[in-house]
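Only one protein chain is missing from this complex, and each of the others stays in its spot.
Read from first to last, the chains carry the letters A and B; within each, the first residue is number 1.
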Amino acid sequence: MPTLQELASSLNAEVRGNSECFIQDAQAIEKAGEGDITFVGDEIKMRNLSGCRAGAVIVGRDHVESLPELPPAMSVMVVEDAAAAFIEALTILRPQRARPTIGISAQAFVSPSAQVGEQTNVHAGATIGDDVIIGERCDIFPGVCIGPGCRIGNDVTLYSNVVLYDDVVVGSHVQIHACSVIGADGFGYKLIDGRHVKVPHFGSVQIDDHVEIGASTSIDRGMIGQTIIGEGTKIDDQVMIAHNCELGRHNLIVSQVGFAGSATSEDYVICAGQSGVADHVHVGKGAILASRAAANKDVPAGATYMGIPARPAAEVIKLAAAPKKIPEMRKHIRKLEAQVEHLSSRIDALSEPEQSSSQPAA
Amino acid sequence: MPTLQELASSLNAEVRGNSECFIQDAQAIEKAGEGDITFVGDEIKMRNLSGCRAGAVIVGRDHVESLPELPPAMSVMVVEDAAAAFIEALTILRPQRARPTIGISAQAFVSPSAQVGEQTNVHAGATIGDDVIIGERCDIFPGVCIGPGCRIGNDVTLYSNVVLYDDVVVGSHVQIHACSVIGADGFGYKLIDGRHVKVPHFGSVQIDDHVEIGASTSIDRGMIGQTIIGEGTKIDDQVMIAHNCELGRHNLIVSQVGFAGSATSEDYVICAGQSGVADHVHVGKGAILASRAAANKDVPAGATYMGIPARPAAEVIKLAAAPKKIPEMRKHIRKLEAQVEHLSSRIDALSEPEQSSSQPAA
Partner (left out) sequence: MPTLQELASSLNAEVRGNSECFIQDAQAIEKAGEGDITFVGDEIKMRNLSGCRAGAVIVGRDHVESLPELPPAMSVMVVEDAAAAFIEALTILRPQRARPTIGISAQAFVSPSAQVGEQTNVHAGATIGDDVIIGERCDIFPGVCIGPGCRIGNDVTLYSNVVLYDDVVVGSHVQIHACSVIGADGFGYKLIDGRHVKVPHFGSVQIDDHVEIGASTSIDRGMIGQTIIGEGTKIDDQVMIAHNCELGRHNLIVSQVGFAGSATSEDYVICAGQSGVADHVHVGKGAILASRAAANKDVPAGATYMGIPARPAAEVIKLAAAPKKIPEMRKHIRKLEAQVEHLSSRIDALSEPEQSSSQPAA
């Protein structure tokens, strides 16, 4: 357990207050206790410091002047970037397990024709099919099933019970979380004589470098070509990417999103939770789909779309407000009707000698 | 195969009719045949009895008087609580398999540093990591993967292919269904130089006593602290609980619901199917989210919310009706326009000698 001063030295930080107190853990401001260090990243959090029980707080240099009066026992550690320093502190205070070096477990099921690179771990209960090639420093967890012909780069982690069907291509520095399924057949049938006859899927899936895929996500194989996940794209849990989709680079696809067949996205697209993209729809560079948005038409680059069907956010917000005006509008209409009737009587009175016909054929 | 009288004795029930008929199975009213016993729990079901082919029917004491005329071959079994007695009858008529007592299978992959309690079954193909502690009378099914450092209480069932990442804490009397993933990293990245850089997740997941979790559900680990599922909460299949969520006790979370990061709920919350709770949103005690509701703001205790975004149900229902009034309103407006024009002409006629200017600048 380091002292605050020892921790500060590792973080190149400056201490104000008691630098000899021991720090046992790092915690969020609401949960920190006496032996903990916490951090504040913005003015709102700072206001909560007066009621905080942490032994020390990490503060960015440009926030130091705006600190409220602190509890007397709380020391301050001044850094450039409070959030980054807090993560460094966590790394020191909660040492992670060392990566094991088990190599290929004798209890794994590895085809004799598979090639496994240096320093790669294949855990007990993992299955590696014929002609698979796996690079160096990979971790293939228990229960992972890799179909024949797959190609996997370096520094890849496949967590427990991940399934890769045949011929899936995975780049380097890729992480796929537990129970995700890559390369199952796309959902394609042709109705012949009253029966849905399966369209064969000859393509596969290509996952580029630095992609991360969450738990229980599905990415189906292409019908002819590849379903592609571009470099650096991050996909959350329970996402569905259908056959022949091509996602650009550095997308963020949040949980429970669905991409229907042949949908495509350019770089830096963000799809918030439970949104969807219909088949063959294209999402332009940097576009954002709000949570629950359902894009049934192309989304232009840079646009923020929301709603079902998805449209520009400003339009949707305006349109959503419109029905709220209806009760007032109805009141106005009723008032106008009464006024018109009253005017009509007054005109009748004025024109008494004349023939009256005050109701036009509406 | 018991006679109706034998079954009645086990259920402390009174028989009216032929108590010597054999009962082979218990079935719902629409599906019951000659050798089956069925039950009626309400007046609506009772009306269906006349067309029912069951040999016997279980009826609550307070419904006996309201029974319609029954088919002549149908006997009646009178009990206090018809639904409960029917479940008891099922238990007798469809004996379940005895729990096997296999202990730790020789074909399971168990770390030497793991501790497994008395009468716990660890099936073939299950993997138990370093320093795991499992209590007594647990069932760890085939293909389950338990990461290093997990702590599991007593009387826990982990069904096939469940995955627990490192350091997950599971209470007692917990059931987790097949292919659920507990403790994968939360979806957190920081955009640095055009790349999404992963925020490390130092926390874990804590699942309290008497929780049940359905199949293919994901519960991600916290960033600093724990993602928490409170005591007695029941979660259905394909639910997503993101990092740092804290669910209260005795919640019911139905299938395909999503809780975004740091969302929280108090006790006795109900989230119906396909609903969602946005990040950092708090759902108050006993609140109900209707199916498909998307809560993007805090939901007060006791409230029923529906819609996208979720609002009080009464408001949503009223607002949904408003647009239906639009066609009629448009008709009224057109009629008013015609009337005003007509009045205007009449005034023109009356004031002929004067200068006319009947169109105001609208």
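Definition applied: contacts are C-beta pairs under 8 Å (C-beta built on N, C-alpha and C of every residue); 3 or more make two chains touch, one makes a residue touch a chain.
This is a predicted model, so every value here is computed, not measured.
J.: Would you mind spotting which of B:Gln24, B:Ser172, B:Ser291 or B:Thr304 touches the chain that isn't drawn?
T.: Hidden-chain contact among the options goes to B:Ser291.
J.: With the full complex in mind, choose from A:Arg97, A:His196 or A:His280 the residue touching the hidden chain.
T.: Checking the options A:Arg97, A:His196 or A:His280, the one contacting the hidden chain is A:His196.
J.: Just name the one of B:Ile133, B:Val199 or B:Met329 that touches the chain not displayed here.
T.: Spelled out, the listed residue whose C-beta touches the missing chain is B:Met329.
J.: Taking the full complex into account, what residues of chain A touch the chain not shown?
T.: Chain A touches the missing chain through residues 109, 125, 127, 130, 143, 145, 147-149, 161, 163, 165-166, 179, 181, 184-185, 187, 189, 194-196, 198-200, 202, 216, 218, 220, 224-225, 238, 240, 242, 256, 258, 260, 276, 278, 294, 296, 308, 319, 322-323, 325-326, 329, 332-336, 338-343, 346-347, 349-350.
J.: Which chain B residues would touch the chain omitted from the figure, given the whole complex?
T.: Interface with the chain not displayed, on the chain B side: 26-28, 31, 87, 90-91, 94, 97, 107, 123-125, 141-143, 159-161, 177-179, 210, 212, 214-216, 232, 234, 236-238, 250, 252, 254-256, 273-274, 291-292, 308, 323-324, 326-327, 329-330, 333, 336-337, 340, 343-344, 347, 350-351, 358-362.
Definition applied: only the chains that are shown with their structure count from here on.
J.: Distance from the CA centroid of chain A to that of chain B, rounded to the nearest Å?
T.: Chain centroid spacing, chain A to chain B, equals 24 Å.
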